[in-house]
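What follows is a structure written as structure tokens; I'll ask about it next.
One protein chain is absent from this view; the other protein chains keep their places.
Moving on, here comes chain A:
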Amino acid sequence: MNKHVMDKAIGETRLDRNTQGIIGKGVDRYEGPLKVSGRATYAYENLAGEDVAYGFVVPAPIGRGAIKSVDTSKAESAPGVLAVISGDKILRASSQPMAPAAQTIDGEVFHYNQPLAIVIAESFEAARHASHLVTADYEPKQGRYDVKARETVRKPDAMPMEPVNERGDFEKAFAEAEVQFDETYTTPSYHAAAMEPHASVAKWDGDRLTVWSSCQLLETNVKQIAAGVGLDVSKVRLHSPYIGGGFGSKLGIGPDAVFASLGAMTVGKPVKIALTRQNVFQQTSRRGETVQRVRFGATKEGKITCFAHETDTTNSPGNGFFEPSGISSVFLYPGKDRRIAHTIVETDALMTSAVRAPGEATGMLATESALDELADRLGIDPIDLRRMNEPKVNPQDDTPFSSRMLLECIEEGAGRFGWGDRPQKPGTRREGEWLIGMGMSSASRKNSLMKSSAEIEMSPDGRATVRTSMTDIGTGTYTILQQIAAEMLGLPLDQVDVELGDTALPASSGSGGSWGANSAGSSVFVAAEAMIAELAKRLDVDAETLTLKDGHAIAGNRQIPFSEILKGEAITVLGQIEPGKTDEETHQASYGAHFAEVAVNVVTGETRVRRLLTVGAAGRILNHKTATSQCYGGQIWGIGYALEEELVIDTRNGLMVNHDLAEYHVPVHADVPKLDVVLLEERDTHASPLAGKGIGELAIAGVGAAINNAIYNATGVRVRDYPVTMDKLLSQLPDDYLTAA
């Protein structure tokens, strides 16, 4: 096996030479034709035509309490019902990312409409009907449903970051600061709302379990399934080749994976379970509410001297995961004296977990609005304020940045967007009923490289197949792995196949935290180098001297087709990437800037985003089309977080009131203007052998703040409680709202 540990910066590689001309190119998705023609089988579509049973999850309709007894008799005798499963194997919700197992209910109800039992029946309809016949006796308990009430406060786990990062003496420095900025921002709970619901099909042969499920991290997901059903992990195989969106909500298994498995092991035939949209909302995971206090100490000229970002967020009993709103604050903003801290307020609602860009997505709604406010109070352009306060090294521990093109992104964006035309005074530009304003924000997302492996097989005809347990959650993983292998091996794109999403394949990082392309991509890079070494060996030349192009090896004046080198024998190699010293010696992150123009209706307070531009720098871009698409997605999420999305929990009883897509508002097409994305040329040689960095979550970081800042510029009204809905603007909009004829 060829292994590469990222201990030092990478030099020039075959990707830089770009001999095949494929890397970076915006080629179409590898699996695109399968998806648009309905031939890509999503989890629930497996075993079509086979004799299968269907499961339906019964909810427990109270907020908190003990389950005294469950009566399944009526359901069991309903037509078509094969089994009703209740008791100690029922899961509360999804599993946390990388946790050994999901939490079980242990005879209690931990949140409103938590799973209580599963009905398995001959048809979906029979299972759903019988689910209403399961009854239970509860001993209700008083629940805690309001984060702001702070009834139970505790320290989070160090997941996904250290909860407290301090340097110097913030309180002292703040007390002495010339300018003191101190405001509190709140963000509501959000749901990932992936288009494909959490769904699983399980097949049990009496000894081995095969599961098709919609999952992001197969290596840990298969262990979570095994733990859930009480099998050794060697007895379980998990397939997840196509996934209709994850956004963090499928980092851990959904409860359906264990429920379908338990069902199959009980009734003796394969079982399918797709959570209904209502159950996806209430039985998987969500992003926690936050209350964020942001403090900047600064000089009158705008030099930031100290900085604190303190976040209250929430989780349910036994869950240490927290929404790390300060994750970018640690390295993005200067100040010798600083404090980034997080506290969990325990509530009895659905567990909170990772949703796209955990931390940045909520934290930068606060900090990037705060910077805008600070600039406004100091009478400085928000871009000048950022320019004045750009740190040279990581302000938390003085490590150098591997690369940081934040200011370049801001400058590029300002020029393209026409920032100079921004109204100088808020609330002064009006077109008929519409108040017009512009806003901007920075973007950043911490980069991570994870251990990951892949194999490449070159068949005797010279075609290559890449295999890894990696997943493609709609991001373009198939395509970039195909491109990396093709570029490295000098093969036309159509000579490379990619197989993903199967735990029988070499262990991968999985998709999450924007690490997928870098980690899985680097493993393919490393495997390709091993393949090149094998080819060189057979030609008896030094691998470095070998040029590979169009399925031929070129060495000196010789040009030999691969099929000739292989002489009828396939070659299979394995490559593995591991993070190393560059991770500690440099601080790695992707950077960007967002620019928004909005129109706010002066009569009603309705906001329409008119233009949105994101400029990003994330190292080498492997495929401009899929990278740009990811950024479009981030921008649209930003519109949702700024203006619409809010998971409402009734603080009286814990009910998630708007648990469907009719009432949990995500942006519709009519909310989305023409989107612009510009990706700057960059190589981050410390980040990975590919010299690339994560991009999937960069584009949501800060977008909502840019929109909120534009709303302030348009109206002069500052809202610190997201989303910025009309009711929060209305009372402060001018009373002379009628437009002259």
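In this section, contacts are C-beta pairs under 8 Å (C-beta built on N, C-alpha and C of every residue); 3 or more make two chains touch, one makes a residue touch a chain; residues count from 1.
One rule holds for everything that comes next: contacts and distances are computed from a predicted model.
UniProt records the chain missing from this view under the protein name "Xanthine dehydrogenase YagS FAD-binding subunit", selected from "Predicted transcriptional regulator, ArsR family", "Putative spermidine/putrescine transport system permease protein", "Phosphoribosylformylglycinamidine synthase subunit PurQ" or "Xanthine dehydrogenase YagS FAD-binding subunit". Contact with the omitted chain, checked across A:Thr104, A:Thr547 or A:Thr725, is made by A:Thr725. Touching the missing chain, out of A:His129, A:Arg144 or A:Arg620, is residue A:His129. Chain A meets the missing chain through residues 61-62, 79, 113, 125, 128-129, 132, 278, 433, 603-606, 608, 643-644, 648, 650, 652-653, 655, 657-658, 660, 662-663, 665, 667-671, 725-727, 730-731, 737-739, 741.
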